[in-house]
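Left out: one protein chain. Kept in place: all the others.
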Amino acid sequence: MLLEWILGFVFLIVKLTIVLIILLTVAAYLVWVERKLLGRIQARYGPNRAGEFGLLQPLADLVKLITKEDTVPQEANKGIFLLAPGVVGLMALLIFAVVPFGSGVTLWGRSIPLVITDLNVGLLFILALSSISVYGIALGGWASNSKYSLLGGIRGAAQMISYEVPMGLSLVPVVMLARSFSLVEITNAQSARPFIFVQPVSFILFLIAALAEIKRIPFDLPEAENELGAGYHTEYSGMRFGLFFLGEYITMIILGSLIAVFFLGGWHGPLLPPIIWFLLKVGIIVFTLIWFRATFPRIRYDQLMNTGWKVLIPIALLNIVVTGALVLGTS
Amino acid sequence: MLSEELLEPLQKRIAETDHPRELVVDIMLALQNHHGYLSDQAVEEAARLLDMTPLEIEELATFYDFIYREPVGRFVIHVCDGVVCWMNGYDSVLNHLFKKLGIKPGETTEDGFFTILPTACIGYCDLSPAMLINGRAYGPLTPEKIDGILDRLRSEAPPPRMAR
Amino acid sequence: MYPQVIFQNRKPNRIATIDEYRQSGGYQALTMALQKYSPKEVQQAVVDANLQGRGGAGFPAGLKWKSVADDAPFPRYLITNIDEMEPGTFKDRIMAHADPHMIIEGTILAGYVVSAEKGIIFVRPSYESSALILEREIRIAQEAGYLGQNIMGSNFSFDLIVHRSGGRYICGEGTAQINAIMGMRAHPKQPPPRSTEKGLWDQPTVLNNIETLVNVPHIVRHGAEWFKGLAKTKASSGTKLYCVSGKVNRPGCYELPMGTPLREIIEEHAGGLLPGSEFKACLPGGASTCFLGKEDYDVEMDFEGLKKCRNRLGTGAVIVFDQKTCLVGATLNLIDFFVRESCGFCTPCREGLPFIRDLLWRIEHGEGEEEFIPILHRMCAHMWKSYCAFAPGASMPVTSLLDHFPEEVHEHISQKKCPFKS
Amino acid sequence: MGTIKNLAEGITALLKGLATTLKILSRKPVTEQYPEYRRPLPARSRAVIVLTRDPDGEERCVACYLCSAVCPVSCISMQSAEREDGRRYPRWFRINFARCIYCGLCEEACPTLAIQLTPNFETSGRDILKLVYEKEDLLVNHGGKNNEYNFYKRAGVAMVGDKGTQINEDKPVDLKSNLP
Partner (left out) sequence: MPKLKIDGLEIEVERGTKVIEAAARLGIIIPRFCFHPGLGPVGACRVCAVKFEEGPVKGVQMSCMTDAQDGMVVSTTDEEAADFRKHVIEWLMMNHPHDCPVCDEGGHCLLQDLTVAGGHGIRRYLGKKRTYNDQYLGVFVQHEMNRCIQCWRCRRFYQEFAGYRDLGALQIAHHTYFGRATDGQLESPFSGNIIDICPTGVYTDKPSRFTGRRWDFERGPSLCIHCSLGCHIITSARYREMTRLEARFSESVNGYFICDRGRYGFYYTNHPERPRRARIRTEEVSLDQAIQTAAQKIIQINQKNGPKAIACLGSARSCVENQAMLIRFCRVQGWNEPTYFETPTMAKKVKRAVARLDEQLAVSMREIEKADFILAVGADPVNEAPMLALAMRQAFRNEATIVVIDPRPVFLPFEFEHLPVAPDDLEPCLTALIKGAVHRSAAEKMGEEALRFYDTAPAEYPDAPIKNRMVKITQKLRQSRYPVIICGTSIVRETTPDVAADSALLLRAARGRAGLFYLMSEANTFGAALLSSEEGSVMDVVESIEKGSVKGLMLVESDPFRSFPDYERLKQAVDKLDLFLVMDYLPSFAARLAHLFFPTQTLFEMETSFVNQEGRVQFATSAYRGGIPISQISAGGHPLRVFRRDIPGGESQPAWQILAKLANIISLPGREMFSLSKNELWSWIAKEYPIFANVPIADELPDDVRVHLAQGREKLFPSGGQIRSGGLSRENSTLELVMGDWTFGTEELSTYSKYLQQVEKEPCLFMSPKDASMLGLKDRERITLPLDKGRLEMELRIVDTMAPGVIVMPKHRQLAWQKIEKWPVKVAMGQIRK
């Protein structure tokens, strides 16, 4: 029993390590991918100096970020200032704990689920953590003691509050259809037909709200470079800045995974192994995000708020009602 | 230095005048006659005579047309270039003089006899084209007449004091 | 033949002696004035006679004398101007060579009127002969008692000397002449103060043209009405010496009544134009007057008559141009003269005239452009804002050339050469 | 109706944008690979400043201070001085390229064509003081964009020859001349 427990623990640690390494590597290379893609979309090369095709660019960035001086503004609230980037990075990593990336494998007779932990309230866990991650931004912005950072932090908080609601609401129909909060269950509920086909409205609402949640273009108002310098992370440098960055790119992967799980049927798919399907779906979403960044301009702040409160929430509510009616009707 | 016989009448005139400065042109002309032209030395002499500074003499000497600050010949030919003389053949007179004497305006012949200076209307328009040689007017001029005048002057005059 | 007043003793090739002058009534006026008339009365006679200054401006001589205040300080000076350097003018020389005592008597009378104690005859160096004549005759007049202390027993004393100039056109200008006499650079000076208040050595000074003064004895002797009657026109009085030169058969100086028509002067007195020549234009009063075209050939030659055709009588020196003479060239020659003779004191004259000369030279030598003409017009107009009357006078031939003979100028420009040169 | 039309238009616009970026993604990049390939720059492009010389080899700069006056970032300083023969020259002339914004106003202001901007822009280094160029660093041995111009031939002062011998000059006025 104890051995079992120890073995399970060892497996968990190994799993965690593998996932973490992959996740960080992917996040790092996502930077490379994004820069490369943005470059090409702008008829440039993108990074091509460090290594072949610039493949060593993430490494170079890492070296640079680590060796760079870590400055703290004189009047900053030091403790919080140092803590904030950690919050962002940590929360992003934590969310991934509930994301299933495969149906599970059997190794040495043991069935290992390809999810770190299959919480039965995984969806609520995600919502909760994604709300906490904004603390990192708000705290970082406030602790910097810089007007740009503060504005960026405030914007981040306000934006989170505004878009948390439609995001949550847009997932209600998904839960209604899957009849579970567990992400594994939700995935399995789509083995025949991904929810995107039954819930396109939910999909779009979630996509928009999630974009705003992770503060990506066209919703990157908290860091709006041309207005606020770099918003909440204006004052950060070195690896602390790197953590903010890391958080952002992990969040991108998470967003891809969540969309894959909620709407695209997770690892389900014909012919190819499930893990490949999963990665493919995540990849498509991530590519779309980068594509959006290369295409859309940043929206104005009033537009952001208008869209969130006056458009997305009513539609999400309506969607719940309609879905509910249909579910009741068909069952 | 100036000789006493030249100096004395000048000094006398200056002493007799209430405002010696009135005599400055006369003094300059007198010194010019003596030296042949108003040399630098003459300027200083004039300044001394009149209790002026050389600059004040120079201010006037360079102002006036008939004060020669540069050496001139025995005969200064002032060729009138007024409009009437111009109309009546000033160009040919001047060209003839140039050819005959082999000099250009302002220059003096090698032998120190003649200097040609074009001059504003000399007031002999009824005799145009006219010229003035050492205060005496000649006109209306023709090339032959010019030759005659120049030859006569050259033969009658004493040799010039200072050849160039 | 008109009555000869100024030239009554003119002899061919000889100077009238004091006796000849006295025989013709000379020095009677002086005797009469000193014995019978007060200076005021003589002055009044001259005012009545409307004796206009013959130097060019035509300002009545009597009025000029009047501007010497009664209580003006002594000594006062009188200057007789024989510094004519206006191209085309030679009347002063003729006068000095004809009848020097008339000049002397006129000067003494004027000195009497303004109570001057010293008269100065300002002679240009080209007229050295005239200066010598005048110096000699002044000595003779002195010996005869017309000059010196207490002349003819009156309490009027007057000295007369000849002042030689160094030779510059600007010395003919009154204030410049005063500066020249004082041994300073001959720059004109604008009033105030007027030279009749503060002139030579800061004393009241009257400056008259010689031709003005020679009329004074005759006015004193014969009266103002007689003098007025001499003229042909109402507005003017007396006779005038007209110097005719250029393309005429008999160039010379003629004494004719004021207001004699130009046609008469040229065709009758000066013997008409040279064979083969045709009247094209003339300068009626020396270099600083306007060209007078064929259309004004019948103008009455007095101050008023010429003013009517926007010209000036000036010194009454008629320079006649025929159809074979290039007026652009003539103007260029005149401007050349003015450029050289400017005293250099004020900018328009010193720098503006060379500019005009340059443009004219280019037109005459085939480098002209049409755009030069408005520049010339503007600059000539601006010449009137210079310090003294020199530059305005210099601009007059140019302005009239552009106004009256534009075709000739355009021809120069379009043909890129002087059409009068082969 | 209008709202729907607007919505439709908005969505089309978004899609069009996406299509455009996608299309460009497939294109070949236009970037030149510096430093492997150095694109030839136009002669008038503005980078490092030089001081040129007269056709006769003298330095053109007369230290008139116009460039330093016009410089919007005050990166030019100098000290004018008089050479033994009376020629005005900069005793020292300094351009701080760390400040220079290569606006070219100095070149425009220069009356002698001395100061000129060249296409050479590769000056970066590790020591900021190395970007402070002195006259010795700036002087070149040619006339730059105009090899003919010689300021002193037109200036009207006696330097490369006596007065009155330069372009468009009359002979000096002879004060004592007898000519009128």
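Every chain is named by a letter (A, B, C and D) in the order it is written, and numbering of its residues begins at 1.
The working rule: a residue touches a chain if its C-beta (ideal position, glycine included) is under 8 Å from a C-beta of that chain, and two chains touch if they have at least 3 such contacts.
For clarity, every value in this text was computed on a predicted model and none was experimentally measured.
Student: Omitted chain: which shown chains does it touch?
Tutor: Counting the whole assembly, the omitted chain is in touch with B, C, D.
Student: In the complete assembly, which of B:63, B:90, B:114 or B:138 touches the absent chain?
Tutor: B:63
Student: Which of D:10, D:72 or D:111 sits in contact with the chain that's absent?
Tutor: Of the listed residues, the one touching the omitted chain is D:111.
Student: Even though one chain is hidden, which residues of chain B still touch it in the full complex?
Tutor: Against the missing chain, chain B presents residues 40, 43, 52-59, 62-63.
Student: Considering the whole complex, not just the chains shown, which residues of chain C touch the missing one?
Tutor: 168, 185, 190, 339-348, 350-355, 358, 362, 375, 378-379, 382, 385-387
Student: I need the residue numbers on chain D that touch the omitted chain, in ascending order.
Tutor: The missing chain touches chain D at positions 62-66, 68-69, 79-82, 88, 91-94, 111-112, 129, 132, 134-135, 151, 154-159, 163-164, 168-173, 175.
As a working rule, only the chains that are shown with their structure count from here on.
Student: Suppose every chain is reduced to the average of its Cα atoms; which one is closest to the average of all protein Cα atoms?
Tutor: Closest chain centre to the overall C-alpha centroid: D.
Student: Going by the touch criterion at the top, tell me which pair is linked by more C-beta contacts: B-D or B-C.
Tutor: B-C
Student: Starting from the mean Cα coordinates of chain C and chain D, work out the distance between those two points in Å.
Tutor: Chain centres of chain C and chain D, defined by C-alpha means, are spaced 64 Å apart.
Student: Mind checking the centre-to-centre distance between chain A and chain C? Centres are C-alpha means, answer in whole Å.
Tutor: Centres of chain A and chain C (C-alpha means) sit 109 Å apart.
Student: Pull out every residue in chain D that's touching 2 or more other chains.
Tutor: Within chain D, the residues that touch at least two other chains are 180.
Student: Are the chains arranged, by touching, as a line, ring, star, complete graph, or other?
Tutor: line
Student: Where on chain C does chain B make contact in their complex?
Tutor: Spelled out, the residues of chain C in touch with chain B are 84-90, 92-93, 124-129, 163-169, 180-186, 201, 243, 245-247, 251-253, 283, 287, 317, 319, 321, 325, 329-330, 333-334, 336-337, 340-341.
Student: Any idea which chain A residues touch chain D in the complex?
Tutor: Chain A reaches chain D through residues 37, 39-45, 291-292, 294-296.
Student: Can you list the residues on chain B that touch chain D in the complex?
Tutor: 37, 62, 65, 68-70, 72, 105-106, 115, 117-120
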